[in-house]
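Shown next, in structure tokens, is the structure this report addresses.
A single protein chain has been removed from this complex, and every other one stays in its place.
Going in written order, the chains are labelled A and B, and every chain counts its residues from 1.
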Amino acid sequence: MSNEKIQAEKEKYEASVAKAIARFPERPHLPEQRLYTPLDIKGDDYAEEISFPGVFPYTRGVQPTMYRGRFWTMRMYAGFSTAEESNKRYRLLIENGATGLSCAFDLPTQIGYDSDDPISEGEVGKVGVAIDSLADMEKLFDQIDLGKVSTSMTINAPASVLLAMYIAVAEKQGVSPDQLKGTIQNDILKEYAARGTYIFPPRPSMRLITNIFEYCSKNVPKWNTISISGYHIREAGSTAAQEIAFTIADGIAYVEAAIKAGLNVDDFAGRLSFFWNAHNNVLEEVAKFRASRRIWAKIMRDRFHAEKPKSMMLRFHTQTAGSMLTAQQPDNNIVRVALQTAAAVMGGTQSLHTNSRDEALALPSEASVQIALRTQQIVAYESGLADVIDPLAGSYYVEAMTDRIEKEAMEYIKKIDEMGGAVAAIEKGYIQKEIQDSAYKWQMDVESGARTIVGVNKFQVEEEPPKGLLKVDASVGEKQVKKLHEMKAGRDNEAVKAALADLKKACEDENENLMPHILAAVKTYATLGEICNVMRGVFGEYEAHISL
Amino acid sequence: MEVAKELLAGNRLALSRAITAIENEYEEATDIMKELYPHTGHAYVLGITGPPGAGKSTLTEKIAKAYREQGKTVGIIAVDPTSPFTGGAILGDRIRMNSLTLDEGVFIRSMGTRGSLGGLSHKTADAVKALDAFGKDIIIVETVGVGQSEVDIVKAADTTIVVLIPGMGDDIQAIKAGILEIGDLFTVNKSDLDGADKLVREINMMLDLDSLMTDWRPPISKVIASQGEGIDLLLADVGKHRQYIEGNGELARRRTKRAKDELLDILGAGIERRIKTHISDRLNGYVEQMKKHETDPYTLVNGILAEMLK
Partner (left out) sequence: MEKKIRVLVAKPGLDGHDRGAKVIARALRDAGFEVIYTGLRQTPEQIAEAALQEDVNVVAMSILSGAHPHLFPKVVNLLHEKGMKDVLIIGGGVIPEADIPALKEAGIAAVFTPGTNTSDVVDFIKNNVKM
């Protein structure tokens, strides 16, 4: 059918349904049209915009084989309490068929404080595992072969220290650094913009990140040195287009920083990975994943002149949206997570964490974690969604939405470029403000009923408080502090002092790569807090820009 | 709580309650101010103003810290705009001063403009007095440099610092019109950004054009408030300005003028209140007469004044 003919038919259709549709109540937040046709994607050049999986611009997926080769990595984020407790949970997950580990650290660890620091009171072991020194890291990976498992660590400001500890544990197991597989999040910019666990100001933080890029490209070549994260931006309330726009703007800042530090783009770009949110609107999410791949490929090719295909591929981990879980009728969350999983899989994710139904109430219990993992397995083995590559390609609606999200995101990226890049935009509070505006709008929409959340503002029931929630043992803090003090009494304190003095000197010399010095320090069992305090002394601390 | 007595005895909660009484125009505020007034006049008052986003709060924090290092106690009043639509406000300056919260030598109070035009500068002046009577050596009043009432607030300062940042484009034009004449000192914040030197040149040019210039030419300093750079030099400029206005009698003149303005303000407000109360039951009748053009407002006012000032 020619475009003119389709146009004419479409008009006929619209006229025929107009009267009927006028009788239905208008629902807000609907797409522009009720029906999409070839007219909506007539501008798409198949080779340049869609193409084949494993081929530029990777809209259809980064590998040629995608899930016909192997499924995504089912990677469950876990960690709480002490290293010993978390180690048990990890081994249980591996027994259950999880194919990668994902470590959650407690907040003092994420912000570079030891468990005995006064500011850590009440927080030790709460949202993740407490790691004070190499001694804890050894226990965390006890009886887990680091040569086989791939490990993702959600750690940002002190990522260099945790990575150094991981390398040191592997060495003790007899595994050399070039065998290690995994990811550190290491994405400081989104900490300033959305997640809040920053330590140092942007400039030294960017230096630490490029130091890691450089060190890993030589010594830990299979390691993903950064996971540029939109997840938390979305959790903070952004829209889908904002999620990928702000994150890709962060990605551009990292690439620029690394190039400025003298690295060759093709030497590090292949180790960059991304981290997306899988939200409730299944089709919009699929379009978002596809658009993000296309945008990154074009930017890496056209703006940074990358040559290796790997440098242009946007590989990503996905987590289902925690902020979309409801405390009301928590079992409904299983269904939400299943739909979010479907979106991530049809969007071609490389790995996936599925949230547990009880996470709006507490940390997940073992039983809930198992359902969440089973959700991925059902989607993989039973649903058929993983049977062909990029199954929604060619859908008029999904392709049109992919174009729309790409366009919206590129407009943001252009605006951020004009402000001087992501760092400047964050320092001005621009990105934070955009996110907050979206979050506020969402909340007001929910309260006005313009947006329906089942069980929250519609279909509510009287409920009994849920049972069987996980409670972190209140004495974890004390136990951890006791362990820390015992460890400190047993180590060679002179060696620690010397290593920290050496690290301080290295921090003061901007041209020095800090990784070897940090590695040397963790091997003396210098604590995370001690190491970060040395860096705080030289680098200072970040002061948040908040504009409401 | 006997607010004034407790305040004078060093009770921080009493100080806080006194400022609330002033801000909310509680009846007891007048009595509190009466008791506090004899204990005021010791503090040196710094005004900090500039456009939104210029980094005033960060600069205030750093200046306060520097004075603390000199052993001086500091009071801070940070004014933020109240929304004209909802009457609410987010008072967000304090967030950049969190490091001062636990310093007992510092007291920070956030105030909303609350939409009242003349009232705001009066209330701020009384809040400054409360801090002064409490014994603060330095009082910093920080406000956004837009709107006449906010400009009036910093006029009440002994030394006023205008903070600007590079890259504001045409904003500089607006500043020229508004707050240029109130600056005793200028400082260019974020001076590591491109355009800092250009901004210094522009301010210089505007000062050249200022025909009312006395023999004090406002110095222009450069700071990076977030890193604490240039604060010492800025404070040295404040010191010089203080010496200058103390030396030539300008400080005394300013304070005399301020006392006079204050007296007239309070007198005016008092008379207004009294008269309004006095004629409240007759007011509608007057208005009716005017509507029917039986009389005119001038005759009415003359009559009322004559009656009251007998």
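One rule holds in what follows: contacts are C-beta pairs under 8 Å (C-beta built on N, C-alpha and C of every residue); 3 or more make two chains touch, one makes a residue touch a chain.
What you are looking at is a predicted structure, and each value in this text was computed from that prediction instead of being measured.
**Student:** Tell me which of B:19, B:64, B:151 or B:200 is the one touching the absent chain.
**Tutor:** From the options B:19, B:64, B:151 or B:200, the contact with the absent chain belongs to B:19.
**Student:** Taking the entire complex into account, which one of A:31, A:54 or A:196 touches the absent chain?
**Tutor:** A:196
**Student:** If the missing chain were put back, which residues of chain B would it touch?
**Tutor:** With respect to the unshown chain, the touching residues of chain B are 12-13, 16-17, 19-20, 23-26, 82-83, 86-92, 94-95, 98, 101-102, 107-110, 112, 114, 116.
**Student:** Mind listing the chain A residues that contact the chain we can't see here?
**Tutor:** Touching the missing chain: residues 107-108, 110-111, 113, 118-123, 126-127, 191, 195-197, 235-237, 323, 325-328, 360-363, 436, 439-440, 443, 446-447, 453, 456-457, 465-466, 469, 471-472, 474, 544, 546, 548.
To be clear about the criterion, only the chains that are shown with their structure count from here on.
**Student:** Provide the residue numbers of chain A that touch chain B in the complex, in ascending order.
**Tutor:** Within the complex, chain A touches chain B at residues 201, 428, 540, 543-544, 546-548.
**Student:** Considering only the defined contacts, which chain B positions touch chain A in the complex?
**Tutor:** Answer in residue numbers: 53, 58, 90, 92, 95-96, 226-227.
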